[in-house]
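So that we are looking at the same thing, I have put the structure below in C-alpha cells.
One protein chain is absent from this view; the other protein chains keep their places.
== chain A ==
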C-alpha cells in the first residue's frame, strides 16, 4: 500500500511538474519548486566545475540558499582577510620558487608529509560521510586522538539496507580530504609527480580499508573516477607504516572497477580518502598519524596491471 501511494505520487510529480528542457531540469534540481513559475528559455550559467569547488553537500540535503543575502559584516571582513592573505602568499610565493618552495627543495625532495594531525584545525580539512546519506544506519565520527597527535575515525558499520525500493547494498563509511583551495575559493591541485609512493602511518582494527585518490578530470562523465587500492590494517597496539606505490592504484568509476585501466597521473591530485565497506557489521576505528608521499628510487614499475585484448576475435572453424 505504502509502495503504491509512493509510486502514484512519484508519477504525479513526473507528469505535472517535470520540465521539458535539460537546462530547466537542472534548474529545478537546484532551486526549490515554488520559485520556478516559468521554465527558462535559455541555459543559465553554471559555475565551472574545474575552477570552483563547493564544500561537500550530502545527497538529499537542500542547496544552501544564498539569496536573500544575510549581511554579516564580521563574516565579510573575515572572508576578505582570508582571501587576500592567500592571494598575497601566492604572489610572494612565486618569488621563492615553483609552488612557493625553493627549487632546490623540488630537486632534492624525496618525502613530503601532506596531512599530519597535530591539532583540531587539521580535522577541518577532512569530511566524514557514511551510508546515512542514502538512508542507512552506519555512523562515523572523526576526532583528535590521544595527545592531539593523531586523528581518530571511529563509528559503527551497519549493513541494514535502507527501505527505499532501489538500494541493494549498504554499510560504508568514508573519510575524505577536502580539495585544496587557493584564494577566492579557486581549486588548487596537489602535484605529486616527483613522488611514486604513498606512505601512511596508521593503526587500524584489523579491517580491510580502501584508499581512494581522486584526480582532476575534464569531462563531466569522469568526475566520479577514483583510483583505489587496499589498506589491510593489522590491528593491535602497534603502529603500521604502509607504503603503497602509486603504480598499484587501479581505476574505478562509482565503485565499479573499469576494464580499461591506466596509471594514475599525479600532477593534479584533488583528494584522498579512506573507505570501509567490508560487509561486517559492528564497531570500527582507524587512527592516522600522517599521510605522506615519497619517492622510492628502487620502485621502477610504471603500472601493475597489464591490459589484455578484450573480446578477442574467435577463429572461424570451417
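Note that contacts are C-beta pairs under 8 Å (C-beta built on N, C-alpha and C of every residue); 3 or more make two chains touch, one makes a residue touch a chain; residues count from 1.
Throughout what follows, contacts and distances are computed from a predicted model.
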Which of "RNA polymerase II transcription factor B subunit 2", "NADH-ubiquinone oxidoreductase chain 2", "Exosome complex component RRP46" or "tRNA pseudouridine(55) synthase" matches, in UniProt, the chain that is not displayed: "NADH-ubiquinone oxidoreductase chain 2"
Of A:74, A:220, A:260 or A:311, the residue in touch with the unshown chain: A:260
Sole residue of A:72, A:85 or A:193 that reaches the chain not shown, by the stated touch rule: A:193
Touching residues on chain A - with respect to the absent chain: 94, 97-99, 103, 106-109, 191, 193-194, 217-219, 222, 225, 260, 262-263, 265, 267, 297-298
